[in-house]
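Missing here is one protein chain; the remaining ones are kept as they sit in the complex.
We call the chains A and B, going by the order they appear; numbering starts again at 1 in every chain.
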Amino acid sequence: MRIACPLCGERDSREFSYKGHALALERPAEDAGVAAWDDYLHNRDNPAGLTQELWFHDMGCASWLVAERNTVTHEFGAVRLAEDVKGAKP
Amino acid sequence: MRLAGKGLINRNKRVRFCFDGRDYEGFEGDTLASALLANGVTLMARSFKYHRPRGVLTAGSEEPNALVTVGKGSSQDPNVRATVQEIYEGLEAVSQNRWPSLDFDVMAVNDLGAPFLGAGFYYKTFMWPKAFWEKLYEPVIRRAAGLGAISGAPIEDKYERAFAHCDVLVIGSGPTGLMAALTAAEAGADVLLAEEDSALGGRLLSESGEIDGIPARDWAAAMAEKLAGMDNVRLMTRTSVTGAYDGGTYGALERVAHHRPLAKGLPKECFWRIAAKRTVLAAGALERPVAFQNNDRPGVMMASALRAYVNRWNVAPGQKIALFGNNDSIHDVAADLLAAGVHIAALIDSRAEATCALDVPFYAGAQVCGTDGRKQLEAVSIARASGVEKVLVDCLGMSGGWNPTLHLTCHMNGRPEWREEIAAFVPKVGMVPGLMAAGACNGAFSTAACLGEGVGAAQAACEALGLEAKAPKLPSAENRPYRIAPLWAVAGKGRAWLDFQNDVTVKDVKQAAVENFRSVEHMKRYTTQGMATDQGKNSNVQALAVLADATGRGIPETGTTTYRPPFTPVAIAAMAAGAADKGFAPERFTTSHRLTVAANAPQIEAGLWYRPSYFPAKGETTWRQSCDREVGYVRQAVGICDVSTLGKIDIKGKDAGAFLDFLYTNMFSTLKVGRVRYGLMLREDGHVMDDGTTARLADDHFVMTTTTAAAGEVMKHMEFVSQGLRPDMDMRFASVTEQWAQFAVAGPKARALLNEVLDSPIDGESWPFMACGPVKLGGVDGRLFRISFSGEHAYEVAVPARYGESLFATLKARAEALGGGVYGMEALNVLRIEKGFITHAEIHGRVTAFDIGMQGMLSKKKDFIGKAAAQRAGLLEEDREMLVGLKPLGAVKQLMAGAHLYNAGAEPVRQSNQGYITSVGFSPTLGTYLGLGFLRGGRARHGETVQMVDHVRGVATTCEVCHPVFLDPEGERSRD
Partner (left out) sequence: MRFSALKILKEGLTGNKGWTPHWRDPAPKPAYDAIIIGGGGHGLSTAYYLAKNHGMTNIAVLEKGYIGSGNIGRNTTIVRANYSLEGNSQFYSHSLKLWEGLEQDLNYNAMMSQRGIINLFHSDGQRDAAAKRANMMISQGDDAILLDKTSVRALLPNLNHDNIRFPIYGGLYHKRGGTARHDAVAWGFARGADQRGVDLIQNCEVTGIDIENGVVQGVQTTRGAIRAKKVGMVVAGRSSQVAAMAGMRLPIESHILQAFVSEGLKPCIDHVVTFGMGHMYMSQSDKGGLVFGGDLDFYASYAQRGNLPTAEHVMEAAMCLLPQIGKAKVLRSWGGIMDMTPDGSFIIDKTHIEGFFVNAGWCYGGFKAVPASGYCMAHLMATGQPHEVAKHHRLDRFETGRGLMDEEHRGSQHNLH
């Protein structure tokens, strides 16, 4: 598997580590309630197909990335810096 | 028998080798199989289950029969295909899985029991009496099973791993691969051509025929030379591409030194990870056997293998040869054999309409229905409408048609499709992204078609890369259609082999179908068909055709099993090159490492670090003596300990304080410059992740310490929080663990010692407890933190790492002069247990701040990581296991870490479990064992007596539950 880090270019996946669905970026408010936190921490759509997920370039630039990837074919789509994704929010 | 003729052997170079203790001679260029055949040796192995005598079946890496062990001692390689092993001077090979000898194998008795040992027999028996499986059946089965043996000696041969990158990877160097490589290379692509064989050319090396008007083999040699001269082409022979992985990544095994005595320093094999932008699969095709009664005798082989032995190695595997097949290729083989002067006793074509242009005894519409002989083929029985005729032969070449070598295309779960006109599976486009199959592996069998597909695939690859590949003039070549009439199994009694090595016969597959193992996967798993070392390369298609027939379905509906990596087996040593012994993981050393080793301190692993366990002094015979003495240094004088392995993270920026507030449960933005604070960090799931101290060096500058174990995890977590949750914060941080050497100076004489080494002396007023700031030591800028992990008056002093060793030596010498000295991890552990300080033994991943009594550190004034989840009802219940101190009470004055706790008088069983002990140390200060542990509702149970039971080591005692701080609960020593 090869991941196109926006800063380092395409690199072998062994340089990266993984943190699951990108909804981890959408942290609820501390008083959002039990259900919202349960959804944030535990419940997942877990799609067989396209998903948005977090990768960390441990052995590279130490960037957190948001990558589109297909969980059935392992094919990657766009890879963006998590900082940019957060910045892109209104 | 060696023939005259111009093969690819060097007749000027004789090579001596040894097989099963006998010496033989071959020529340079021979494989072990060709050289043994040249010496008249046809019995090379025994089958797995029935121990049937077996000869060589193929001339390639797919060989299922002729597996041998090569080399001795730590170099012993089991299960080597004799068909791939090139001979070299002094090569030693032995046969396997036979006793006492290959010629006389006692286990061949299994063959007589075959009626009782059919498909899946073992699922139906060996169940009585119950205990006999482990005691009797299994040991006997295990000893009988297995192929070769490993020597038991650690590997001394060298292996390597490497990465390669290319624009176009071409797999295989037959006519397709050569044309593809040349086309892509001429377009300017960076080309890597991987060939399993020792020379380029693929089947052209074994076949007669012409390309561009010259012998095909010469054409291949010319192409190889041309490619070798191009700067943008890398040719890798003896390299099998073993797996197709995501993103254009391929695994490949290069057999660097299996074909010669191992030279010093040269690796035996190299495992390559190839990143290819585009790939052309030009892997050719494999001929498949026909199943008929006793088709497994030594002397029965693939027609194409026979052709290779004759043409390439100039070996006649027999004196009287028969050929049997269902397609045109046996006629080409016959022509080559005749040209080489080999006697053909019969040419048997199953197709009734077939004709023969050669002057040989020809049997059209006939089938071989049986063979005679035991260790050597003696005759074949030929069935025709008119009856059965027996012909004396010592070698039979068979051809059931050709299967495209499409295995790599299936490595990503793609399924090939059935093509009726060639009676074979072919790959579908796109089964592996970026890979295009061309030539025979794509079902194109004529040489002209291969050449054309090679060009086409290379052009497509180049186009995808933005390169323009011109269409070269295609060389002229044979372009005959491939004609075949499917024939999978010849009808008749007796056993007809499908999977040669695993001894799976047509009967087994039929029985599986009768027993409702009708899915192809069920059949495979029930019969073990295709699970041998060739992974069904020689047998899967026939077996599923037999299954299709037995279940009344067509082959496409029956489907196939999946081919998975590796294409050919790969030695663990190759894929793990460099990892033996200490190579498995990096080793991290502190700046004081050399001096601690010199002081004979035993080293223990702390993550990747090495740290001293204790420093033995003269006359001490146990670690406890050293530990007690070192604890005494700290409690009574001064002790020195290297604490550089703790993670150190430098944090700077306007929002550094706010960032720490979000990371830690407690406040840091309110910390004064020049002060240090203890902080607790949770994971988002509300459990404790780590703890440590953080110092504020300036308004916008903090230095955080983490535990040794969690340093990496915390750093990654901080990156996530900063980039993924709070990119708005103006702050940056970096790990400086390696940049600073840091030493604890602890004990009543700590300040006195420091004042000997600091350029400006300190006192209690300028450096109160939890103060920090810059200092100078001999002109070197350092940092001093008045913090304590021992509960004593203590400091940690940090200097740039290059001064670490020198400072450690200085501190050690001065501490010794003051009646103290250095201490190791054992003493450190006792010191912190006495004070009830926690480590990852307590914050082991499952505990909350509530569990360790730090619920007061969960700030109510702000949000922080883990805050919401920590408030879940289940994490705040009063019967949770809580941190307590424990002291032994009864006659047994010993506590055991890992022991369980039960209420006094309760039966010590799981149902009455009350907790467990996490840390134990003998306190020389208090003269007793002390323990830390977790006890249900423990905070409310101080003073209670509980039982400690260490079932597994047979220790039980009663102990008193107490507050986890055993010594100086008010903390006066550290503040004095």
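Note that contacts are C-beta pairs under 8 Å (C-beta built on N, C-alpha and C of every residue); 3 or more make two chains touch, one makes a residue touch a chain.
Owing to the predicted nature of the structure, the values given are computational and were not obtained by experimental measurement.
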* Structure fact -> Only these shown chains touch the missing one, namely A, B
* Which of these, B:P433, B:P569 or B:P800, touches the one chain of the complex that we don't see? -> B:P569
* Structure fact -> Touch with the missing chain holds, among B:Q319, B:N413, B:S476 or B:S766, for B:N413
* Could you tell which one of B:A899, B:L930, B:V946 or B:C962 touches the chain left off the display? => B:A899
* List the residues of chain A that touch the chain left out of this view. => 1, 12-14, 17-21, 34-35, 38-39, 41-48, 51, 53, 69, 71-74
* Spell out, residue by residue, where the missing chain touches chain B. => 48, 74, 76-79, 97, 115-116, 118, 121-128, 130, 133-134, 138, 141-143, 145-155, 157, 159, 161, 243, 245-246, 249, 251, 273, 411-413, 507, 511, 514-517, 519, 521-522, 525-526, 528, 533, 535, 564-566, 569-573, 575-576, 578-585, 587, 604-605, 683-687, 689, 840-841, 844-846, 869, 872-875, 877, 896-900, 908-910, 913, 916, 918-919, 949-953
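Heads up, the rule we're going with is that only the chains that are shown with their structure count from here on.
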* Asked: Where on chain A is chain B touching in the complex?
  -> 1-3, 10, 12-13, 17, 19, 24-25, 27-32, 34, 37, 41, 54, 56, 58, 62-64, 73-76, 81-83, 86-87
* Asked: Taking the complex as given, what residues does chain B use to touch chain A?
  -> 163, 245-249, 273, 275, 412, 433, 684-685, 716, 719-720, 723-725, 727, 863, 867-869, 872
